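One structure, as structure tokens, below. Some questions next.
In this view, the complex is presented without one of its protein chains, the others remaining in place.
Letters A and B mark the chains in the order given here, with residues in each chain numbered from 1 onward.
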Amino acid sequence: MSDAPRIIRKKTGNFLEDFKPGQTFRHKGGKTITEGLFTVFTDFSMATNPLCKNARYARAYGYEGLVCPPGLVMLVAFSQTVEDISENARANLEYIDMQYGAPVYVGDTIEVETKVLGVRTSSSRPNLGIVHVQSIARKNVGQADEAIAMAWQRKVQVYKDDESIEVESFQLDPDPVDCDLWLPAYDASVDYKGLAHLSSPDSYFEDLEPGTRIEHSRGRTVTDEHIALTGILDNTSQVHCNQFMIDLAPDRYVGGQLIIFGGIPFVLCLGISGPDVGDNSLGDLIYTTGKHTAPLQAGDTVFAATEVLGKEDHPEREDLGIVKTRLLGHKFVRDEGAEHDDAPAGWKKVTIFDLERALVVKRRSHYA
Amino acid sequence: MSDAPRIIRKKTGNFLEDFKPGQTFRHKGGKTITEGLFTVFTDFSMATNPLCKNARYARAYGYEGLVCPPGLVMLVAFSQTVEDISENARANLEYIDMQYGAPVYVGDTIEVETKVLGVRTSSSRPNLGIVHVQSIARKNVGQADEAIAMAWQRKVQVYKDDESIEVESFQLDPDPVDCDLWLPAYDASVDYKGLAHLSSPDSYFEDLEPGTRIEHSRGRTVTDEHIALTGILDNTSQVHCNQFMIDLAPDRYVGGQLIIFGGIPFVLCLGISGPDVGDNSLGDLIYTTGKHTAPLQAGDTVFAATEVLGKEDHPEREDLGIVKTRLLGHKFVRDEGAEHDDAPAGWKKVTIFDLERALVVKRRSHYA
Partner (left out) sequence: MSDAPRIIRKKTGNFLEDFKPGQTFRHKGGKTITEGLFTVFTDFSMATNPLCKNARYARAYGYEGLVCPPGLVMLVAFSQTVEDISENARANLEYIDMQYGAPVYVGDTIEVETKVLGVRTSSSRPNLGIVHVQSIARKNVGQADEAIAMAWQRKVQVYKDDESIEVESFQLDPDPVDCDLWLPAYDASVDYKGLAHLSSPDSYFEDLEPGTRIEHSRGRTVTDEHIALTGILDNTSQVHCNQFMIDLAPDRYVGGQLIIFGGIPFVLCLGISGPDVGDNSLGDLIYTTGKHTAPLQAGDTVFAATEVLGKEDHPEREDLGIVKTRLLGHKFVRDEGAEHDDAPAGWKKVTIFDLERALVVKRRSHYA
């Protein structure tokens, strides 16, 4: 070949000016859930529900085997959309109406498509705009058990590639989505009580009281393992894994460090809340809204709390109820000399995550 | 919800005053061994026995497939007991009569129960006491292949929650346990010699000489990966994963750092000893006693040595023998200016682990 080859610099991902009303992305790749991904992520997340830990328990309940916890389904599905939607994003602003459908098992393959619902530009920040999308994750496309596993909307702040291009705002309504949480039938012949010691004894529907806030006891320090964890999800956003890019412009990034993918604290908060809130859940129904309220970086320790907002009967199942909660994640940062009510002396509590979360929870009357 | 929800702070784990004579814990969770857990842990541990590496070798020997190495079985089983027994512990003092039973395969589910045998208080340290427990790990409870996979006792130093509570000492005898190492039959029709190149050539029963000490050649630096490795085992002890807790009281913890879960050097020492001692073993029979003698922290490099204490015929199998060893783990710490016989100049050797270990080892006469 010649000494001076023609150089091709590929761009990946889309920029603000690329998003068109109603445009649909069928995302590349797809992802088969292996036992490797299942375990690395589920155990990292500190999830404790025996449905994702103990196959005999899961089978007794009517699942095919170990069940992917909601956080894993969410991250696999979400990450499929990153290249097309948010590879060139500044920040993920909001999760909206994130709903779960069919259970996801090891061996299932997730494929995702996303429709562009809106773009909103900002006169004050002409190089950025907000993209509003709706995504649907299906499992096992083209097979007998094809089903919707998840559906959600999100809003994300995306950079322009060429600031001189005028971008017009638009907004479409979201499509109706047929995504209902699959629940195993209650089977009176199953000895649920004989399995009850495997989940926490005080997180049944009867135990969760509206008007309470449960401070979950455990914390988890996140290390630079976050780079590999984000990679294992096929999340390609460079701000999570390319330190050289950050070294070139350290002022653009908090502390000149890689920023931890929001999905990491998302699943950690779900996991940390597990023993108190999720151990006797048969699934997360919907996250009506969710936000990352502060960034997380390697070395930070994640904590979580759950506010129980309300409870209601399940419309079709007397063995189950619906619990509406607010899941809050926080970390502590040094604040020398200061005193705050909600933090040890010299520290300040910073909320990093805020999720409206409805769960389907077993009633003790039927299961323990 | 109201602006001021009622706060619930959940305690996890038991404190010294909670342990009652003969009390039995059926631990939560249970754990199905996936290929993810199997590989991450087995390969981390540097285990080399082809039974846990090479499925065709394991099947030829009469196992169903890849066999979990003893260290993995031990850590999965042990970790199931952490929340109830040692979440609030200061230190694990001793492993006693740790016995292996049925082989554990990928897909098996481990569930554990623990009986409280004793509590011993100390007048000199009124906020602490020693709890003595006996645990049994079963695989595949309720299924046709249900079997005891492990049984052991341990002593652990546990904090009181309320120092003002008087705790009385007690001691029960351990229960007899029916836990015998399963061994595949010797099958003269199998071409064992045709597989012999896959294990080390000099670690047969005939090779291991009482009165020798084998300094295993390899070392392994442990990084902050230990946090994730401990988490993947569902070990919830905060001292291994919550740096913020340590930052609040750094003087309570060595070097103000997270302490590496003892199970990590335990399996590393087993693994490092593999090529010289374990490659031609069909299983570990019993660890009569074992102790962690110094803490390990991220950045330390683990080494190991094996003293061959004795050998004896296997009571029922002429193709096998029993080798009694002492497995020692060590690390080196800086000791500027000092000279020690057993360490490079300027360094001091520190024993971190000490285990009395009996293995069942193949005879070359039958296998190579």
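The working rule: contacts are C-beta pairs under 8 Å (C-beta built on N, C-alpha and C of every residue); 3 or more make two chains touch, one makes a residue touch a chain.
Values in this document were obtained by computation on a predicted structure and should not be read as measured data.
For the chain left out of this panel, the touching residue among B:Ala91, B:Ala294, B:Leu309 or B:Ala368 is B:Leu309.
Checked against the full complex, the one of A:Val190, A:Ile227 or A:Ala294 touching the unshown chain is A:Ile227.
Residue-wise, the contact with the chain that is not shown comes from A:Thr236, picked out of A:Gln23, A:Thr121 or A:Thr236. The omitted chain makes contact with subunit B at the following residues, 34-40, 43-44, 46, 48, 50, 53-57, 66, 106, 197-200, 209-221, 223-225, 275-276, 279, 299, 301, 303, 307-310, 331-332, 344, 347. Interface with the hidden chain, as seen from subunit A, comprises residues 1-2, 5-12, 26, 28-32, 34-37, 39-40, 106-107, 109, 111, 140-143, 224-225, 227-228, 231-234, 236, 238, 241-245, 248, 258.
We adopt the following convention: only the chains that are shown with their structure count from here on.
Mean C-alpha position of subunit A lies 34 Å from that of subunit B.
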